[in-house]
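Complex shown without one protein chain; remaining protein chains in place.
Labels run A, B and C following the written order; every chain starts at residue 1.
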Amino acid sequence: MCTAATYQTKDFYFGRTLDYEFSYGDEIVVTPRKFPLDFCHMGKCDAHYGMIGMAHVADGYPLYYDAVNEKGVGMAGLNFVGNAVYQKVEEGRENVAQYELIPWVLGQCANLQEVRKLLAKMNLVGTPFGDFPAAQLHWIIADASGAITLECTKDGLQVYDNPAGVLTNNPPFPMQMFQLNNYAGLSPKQPEHRFSGQIPFTSYSRGMGAMGLPGDLSSESRFARVAFVKCNSVSGDSEKESVSQFFHILGSVDQQRGCCEVAEGKYEITIYTSCCNASKGIYYYTTYDNHQISAVDMHRTDLDSKTLSCYKPVTEEQIFCQN
Amino acid sequence: MCTAATYQTKDFYFGRTLDYEFSYGDEIVVTPRKFPLDFCHMGKCDAHYGMIGMAHVADGYPLYYDAVNEKGVGMAGLNFVGNAVYQKVEEGRENVAQYELIPWVLGQCANLQEVRKLLAKMNLVGTPFGDFPAAQLHWIIADASGAITLECTKDGLQVYDNPAGVLTNNPPFPMQMFQLNNYAGLSPKQPEHRFSGQIPFTSYSRGMGAMGLPGDLSSESRFARVAFVKCNSVSGDSEKESVSQFFHILGSVDQQRGCCEVAEGKYEITIYTSCCNASKGIYYYTTYDNHQISAVDMHRTDLDSKTLSCYKPVTEEQIFCQN
Amino acid sequence: MCTAATYQTKDFYFGRTLDYEFSYGDEIVVTPRKFPLDFCHMGKCDAHYGMIGMAHVADGYPLYYDAVNEKGVGMAGLNFVGNAVYQKVEEGRENVAQYELIPWVLGQCANLQEVRKLLAKMNLVGTPFGDFPAAQLHWIIADASGAITLECTKDGLQVYDNPAGVLTNNPPFPMQMFQLNNYAGLSPKQPEHRFSGQIPFTSYSRGMGAMGLPGDLSSESRFARVAFVKCNSVSGDSEKESVSQFFHILGSVDQQRGCCEVAEGKYEITIYTSCCNASKGIYYYTTYDNHQISAVDMHRTDLDSKTLSCYKPVTEEQIFCQN
Partner (left out) sequence: MCTAATYQTKDFYFGRTLDYEFSYGDEIVVTPRKFPLDFCHMGKCDAHYGMIGMAHVADGYPLYYDAVNEKGVGMAGLNFVGNAVYQKVEEGRENVAQYELIPWVLGQCANLQEVRKLLAKMNLVGTPFGDFPAAQLHWIIADASGAITLECTKDGLQVYDNPAGVLTNNPPFPMQMFQLNNYAGLSPKQPEHRFSGQIPFTSYSRGMGAMGLPGDLSSESRFARVAFVKCNSVSGDSEKESVSQFFHILGSVDQQRGCCEVAEGKYEITIYTSCCNASKGIYYYTTYDNHQISAVDMHRTDLDSKTLSCYKPVTEEQIFCQN
């Protein structure tokens, strides 16, 4: 499945893992301000904020998995299979198809407040993109001021505050947050010995304070784990230190090949991990087989252009040979 | 603390994390065949197998944390605080100081069988190196044929088969292996629904087969987690695929800064992670703040030399800028 | 807090624990058919089914915690603090106060089907009983055909199928049922060894199949534990064997004095545990300090009377001295 996280140092960082058993063929794509966004029900828009993210480009259209716009708003869609129920097209409403939701939001909103307003009047519909069935997703949207989660279920469109600043998959977000209560006592510090005064306890290892944190790859367990790592992360606030720490945060929910068998001999892995400096528009990423961080800088492309700038991800391990 | 693991594809790989709150100043060090090894109680040896590994060089002597020799035998020392009890120097025995154990073993043994023989007659003593107190350690030693664990406790020197091919820290190895029994039912596949036929269960997420695997940073939890990931790992057997997978295995026990507070504001982190192709003598590593894999090839140094070849680890994030 | 369970052998059994730090003064109370039930908003009713259960009698009115009627329908109210939100009185609806819900339902319904119909038109209101504030509760209602859970939250009145046939407290029932998915692989049988073929695992103890089942006293953990024990219970179907097994089921969530401190030196304990043979109208119970099962038989009272029959629970340990 997938995991998303936010991180704040001097700048604001936003990223995610994409976990699956195969890749659709993804590219780092910069959508410049004048690229014509032809919305399904909302008409054409050729003046909008520029954005950068990972996308599958189909028929010239960037189907974004995650992206950040030039104003520092980030957004990622994560699998929400079995729970996502899209709305019906309604006349007089702002009908947005799920596949165009990321450009719809990032194209118009300069901050989370504007996002909330936009979502309040939106009708999220399941219109498919060509032959692709509508992906069942939910979304995390964040800027330096905070994060929200957007879910469209049988109960309608829900917008939730997301104080943890992380997202995985099922179950719905309120249940994920609720389950965190079961881990409220965990800490990076050693546990106090409260079991009994009669027994001489030993902290036989460092790092015992988070005992009870789950280590498997299910979406509830990844949620708790990444929330713990993210909320307790400590790093310098330089660009390199921040980016490095971010990849350590998402590394805590890395899916190793072999550990999640989805069909006989088929394994879900972390295909890519991204970390975008939302403040500066730089998209950093690693792929399963390339541990080196690569980067694409939105501002080194012509943001006033009308055409997409696409960069194939580096997927082969780049090893630095010291001798 | 630390974690070590082995991995077999076409070649044999051996590596470890070193987790601590500061670095002593480590280098990738090749000890060539004729480098004079002046053993504390066993005299000088200037004809031995060459080896490569991470070491702190003090007074010209390589204090190895982990290394692999030219015959494909790997060895790593991991913290074993509170349990390591070294023996007394005994006349007529092969007295080896704990700090020189890695060169002692790797200098002489071409395979695990020879290691076992050497250990059988060895007396492991706590003679300190200069002002350094004797580090309390235990060791994993492995080649393509298997792995063993060496522990020197109040019960004497113990050599254990290590079918899991992993090691962390406390408690002693037999207890770590015993605790794995509690996870015997975990699997990369989804769990069968055995709780009750009355209740309609849902596998609401992929990756639920390892529920119960611990996610914290204590040594018992890291042991179970890395054993699970290592034993279930799947990868191609090319050099790059194998090395990549190895770093994913040890990534499962990465210590993120902030998650293990050892004193007010002091955090233990994974200072470096290594993966040595033991068959080919290439030492790969990453550091906490450099996700790119770097490599030093033993066979690109003069193995018949008498002087150490030392390489400072690359510790600054090497980001590839795509535009 | 509290736990309720159902159990089916030849007869149908229904019972609960009541966990709290003090008792309001409870009695086993038989409400006969002609006892005038004066409903707050629905008028007087003096012809209804007889019922037996544990109640606090205030001003001559039986405030039932749990009861079973002569038709074999059982019902229990359990704490649901922070989630129960009652409705407003609405003209033209069947307005029922939460404190009179048990007699309202059990007085009229001969089976679960009738209960569902009754609930469909009911408006559950928070009218207090005298000076008592409205207790925040949710309910389990069951007969031999199955069980349902009734919750009145900010989203309105909810009726859920309850295939597990158990109930505890927070969070809301759908979340409790969802969390059971995390335990779907647990079993009374020893686990198959699926972790790795490389490691020789040992089932060093009997009863390892349910490893991962939580053992603490929180409401989520009690839900999972009692569901596991109930769903896997095996017993003969005689009265004594069934009743004995039922007390073993609820014994799995017994709250021992000292293990749940709710205020300095104040402990929540299992004040009483009940098991009603719903088919025969016999109310069995134990109290924290009396392990012997006591019984009150509804049919040994005059069910056509107009006055309550009340029995003080035996709360002192009844020890049988064999010599």
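As a working rule, a contact is a pair of C-beta atoms (placed from the backbone, for glycine too) under 8 Å apart; a residue touches a chain by one contact, two chains touch by 3 or more.
Just so we're clear, the structure is a prediction, and the values are computed from it rather than from any experiment.
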* Option touching the unshown chain, where C:G82, C:P128 or C:G156 are the choices -> C:G82
* Which residue of C:N95, C:N169, C:N182 or C:S279 touches the chain not shown here -> C:N169
* Specify the residue from the set C:Q8, C:N95, C:Q136 or C:S252 that touches the hidden chain. => C:S252
* Structure fact -> subunit B positions in touch with the non-displayed chain are 171, 175, 178-179, 182, 218, 220
* Asked: Which parts of subunit C are in contact with the chain that was left out?
  -> 1, 28, 82, 169-171, 186, 188-189, 202, 204-221, 224-225, 228-229, 232-235, 240-241, 243-245, 247-249, 251-252, 254-262, 267-268, 284, 286, 288-297, 300-301, 309, 311, 314, 316-323
* To do: List the residues of subunit A that touch the chain left out of this view.
  => 163-165, 177-178, 180-187, 189, 191-196, 198-204, 208-209, 211-212, 227-228, 231-232
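Note that only the chains that are shown with their structure count from here on.
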* **Touching both subunit B and subunit C (chains)** => A
* To do: Could you find the chain whose CA centre sits the greatest distance from that of subunit C?
  => B
* Asked: Once subunit A is fitted to subunit B on CA atoms, what angle does the rotation have, in steps of 5 degrees?
  -> 180
* Rounded to the nearest whole Å, what is the centre-to-centre distance of subunit B and subunit C, using the mean of the C-alpha atoms as each centre? -> 55
* Between subunit C and subunit A, distance of the C-alpha-averaged centres to the nearest whole Å -> 43
* Structure fact -> Touching two or more other chains in subunit B are residues 186, 189, 202, 204, 208-209, 211-212, 228, 232
